[in-house]
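All protein chains but one are shown in place.
To keep things simple, chains are lettered A and B as they appear, and every chain counts its residues starting from 1.
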Amino acid sequence: MIMRFIHKLGSPPYFYQFSGRLLPWLSGICLILFAYGLYGGLVLAPTDYQQGDSFRIIYIHVPAAWLSLFVYMVMAFSGAVALIWRIKITEIILINSAHIGAAFTFLALITGSIWGKPMWGTWWVWDARLTSELLLLFLYLGIIALYSAIDDKRKAARAVAILALVGVVNIPIIHYSVEWWSTLHQGPTVTKFDKPSIDTRMLIPLLVMAFAYKFLYAIVVLLRARNDVLWRERRSQWVTALFDGSK
Amino acid sequence: MFKSLPAYTKSKVLAVKELAIEKSDRWLFQNVSFELSPKEVLHLEGENGSGKTTLLRALCGLTIADKGDVYWNDVSIHQQPYDYHLQLSYVGHSDGIKQDLTVLENLRVAMVLSRSIYKVSDKKIMREILENIGLKNKEDTLAFHLSAGQRRRLAFARCLLNDSALWILDEPLTALDVKGVSFIEQAIQAHIERGGLAVITSHQPLNIKNVRCTRLNLSAVA
Partner (left out) sequence: MLQAFLVILQRDLILAIRHRAELMNPVLFFVLVVVLFPLGVGAEISILQKIAPGIIWIAALLSALLSLDRIFRTDMEDGSLEQMLISAQPMSLLILAKIIAHWMITGLPVVLVGPLLALFLGLSTEGIETLFITLLLGTPILSAIGSVGVALTVGLRRGGVILSLLVLPLYVPVLIFASQAVDASAAGFATTAPVAMLSALLLLALSLTPWAASSALKMSVS
């Protein structure tokens, strides 16, 4: 059943049609989630007794950091599917995710460093999470660079799929090693996340924001993938028919 | 010199079904189908850039087709890579010869890779093979010092190491003198008579007698 659906979704015209129908729904849900999450986070949630209002940046920072890992997992999964079944759509999803993932990783780094300023008094601290995030950014940039260096895009997609799988094996190792490294070297004592407990009024908007980010990712990746599909299939009949009909 | 060898025991039918390969979002060729039985030669023709080399590499399993598949004995070659590779000898554009290894060292690597029926330590066989390819007394010469024609012969020697039933040869006659051309033609002839199959691209006509030679023009297919 599921396999048949995946294969069906793998056909470019069906994917184009299906994603077209999906997008308005995704956008609607995403808007609602963002509205609630931002309102809840920036207005409803109580002020932190230690950090004051500056803690509110977590509603931007933490979901971005979570998403940056999530996107990599999606890439590794679609990479595996692309390698095994050679489905074009998964190749397209994979490579279009890389740019988005890199963007969110960058966002997490920037917001983390902005948050660091009032917390630690400097823009950058070699904190374990920030350092892992920085390395993750390099993994993303490597994927993007490799993809753009190979001219034949099907070949490039296969290369990137292999790299994503190698990366996904390495991410836990890198993360663990960096954490281990920072416990030996770490100076600053205030860690951002290891609070004994977080108020539910703070937590719920955070989780909502995390979902909102995921929907945003889904929307952007579908939009990009649809463009890519049209471009790659520009010589095929169904694309020509699509554009003749709209004129 | 090739007459005395026994017939191949594992010669099977090579079948290509509706093969299509895409390069940069454009079909290089589509719907290529043929069947090649033992004792047959397929002569691939087509303009430069029509995908001859790509098709040969797809037959080897080096390039994965976007549609269709290649079958050896009715089983996809990707499902039986080792059995298939055991029956396959491929001489491509780049000859796979290491310049900084001697002739004998090159042969030795090739023999191990193809799981040759012969042993490198068997001096008599080695001498025979070298004599066959016209490189007598060149065992310890670096491949770097060979002429282009001699290097081609050395590359071609891979076909003679392992009783492989399927030869895939990409322009085997280029850079060869008259003697070299007739050597390769004789080798192919003997190979076919032993029950082998060959897929060959060549700009020059092949002079092989009493053999069913099919022609396939890729430019026409595209």
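Please note the rule applied: a residue touches a chain if its C-beta (ideal position, glycine included) is under 8 Å from a C-beta of that chain, and two chains touch if they have at least 3 such contacts.
Just so it is clear, the model here is predicted, and its values are computed rather than measured.
Interchain touches from the omitted chain, evaluated on the whole complex, reach A, B. The hidden chain makes contact, of the residues A:146, A:204, A:220 or A:242, with A:146. Touch with the chain omitted from the figure is made, among B:19, B:70 or B:110, by B:110.
Residue A:178 is the one among A:60, A:81, A:108 or A:178 that touches the chain not shown.
For subunit B, the residues touching the chain absent from view are 57, 60-64, 82, 85-86, 88, 90, 92-101, 105, 108-110, 112-115, 158. With the whole complex as reference, residues 83, 135, 138-139, 141-142, 145-146, 149-150, 155, 158-159, 162-163, 165-167, 169-170, 173-174, 176-178, 180-181, 184 of subunit A touch the missing chain.
The rule is simple: only the chains that are shown with their structure count from here on.
If you average the Cα atoms of subunit A and of subunit B, the two centres end up 48 Å apart. Interface residues of subunit A, counted against subunit B in their complex, comprise 86, 151-154, 232, 234-235. Taken in their complex, subunit B has these residues touching subunit A: 22-26, 64, 66.
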